[in-house]
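Here the complex is missing a single protein chain, while all its other protein chains stay put.
Our next item is subunit A:
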Amino acid sequence: MAANTVLQVEALSLAAKSKKLVENVSFSLGKGESLGLVGESGSGKSLTLRAILGLLPRGIEQTGGVIKSDVSSAMVFQDPRGALDPLCPVVAQVAEVIYYRQKASRKASRIQALELLEMLGLPDSLKKSDRYPSQLSGGQCQRIVIAMALACKPGILLCDEPTTALDVTVQRQIIETITSLQRELGFAMVFVTHNLAIAASLCPKLCVMKEGQIVEHDDTLRLLQNPTNPYTRMLLDSVLPLPELEGSEQ
């Protein structure tokens, strides 16, 4: 691996029994870099992320290729409520991760958890009274999940459609939060989404996946301006255009 590379996926293939699900997928990620993985449902995005995390679902096997990485990774899932323990208050959940992963004392874990939650813009009132996931909104739960992922101090953050279930305004806040945390903490990121506009505005490099394979891989702007693969062109054509909002900065 090159000195600056934190993740190298080489010719990764995954299969269930004899059914090929991911085939010959290769990409690499430099320290602090972001890569977008775009494709429609069933294209193999989630399985690729799970392979990197080392947590393939039962029944799925790696049938080829290697994944090289010398840093730890943590994952943020699409459904924040499903990723949290409904019976455990959220500050306690984040502190628990820190306690186990960083071998900190109980007290230090709680202090660090509260710092993380503040960084993620969660309500101050959590300091005084902890709350259960059901007592928070979907966007707030996703912030907790991100805090838990970051509590592992990962070198790579794997994001699997982290904003798909959220309203647009909340989506925007979460994306802004992830971007500024990335600047501050310097982790690399693989961002999976079916929404080309989100991936393009977030990542300088994109891979387009279709039926388990990467069909196109390029710098974001080049890929948007000169898509060479017809599938990429189709995805680009499916982004519904909006007129420019008067008086907006963009």
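Here is the rule we use: a residue touches a chain if its C-beta (ideal position, glycine included) is under 8 Å from a C-beta of that chain, and two chains touch if they have at least 3 such contacts; residues count from 1.
Here is the rule we use: contacts and distances are computed from a predicted model.
Enquirer: Which of "Radical SAM protein", "Sarcosine oxidase subunit delta", "NADH-quinone oxidoreductase subunit I" or "ABC transporter domain-containing protein" is the UniProt protein name of the chain not shown?
Expert: Going by UniProt, the chain not displayed is called "ABC transporter domain-containing protein".
Enquirer: Can you say which of A:95, A:181, A:198 or A:214 touches the chain missing from this structure?
Expert: Here the residue in touch with the unshown chain is A:198.
Enquirer: Tell me which stretches of subunit A touch the chain missing from the display.
Expert: Touch with the absent chain occurs at residues 34, 40-41, 167-169, 171-172, 175-176, 179-180, 194-198, 200-205, 219-221, 224-225, 234-246, 248-250.
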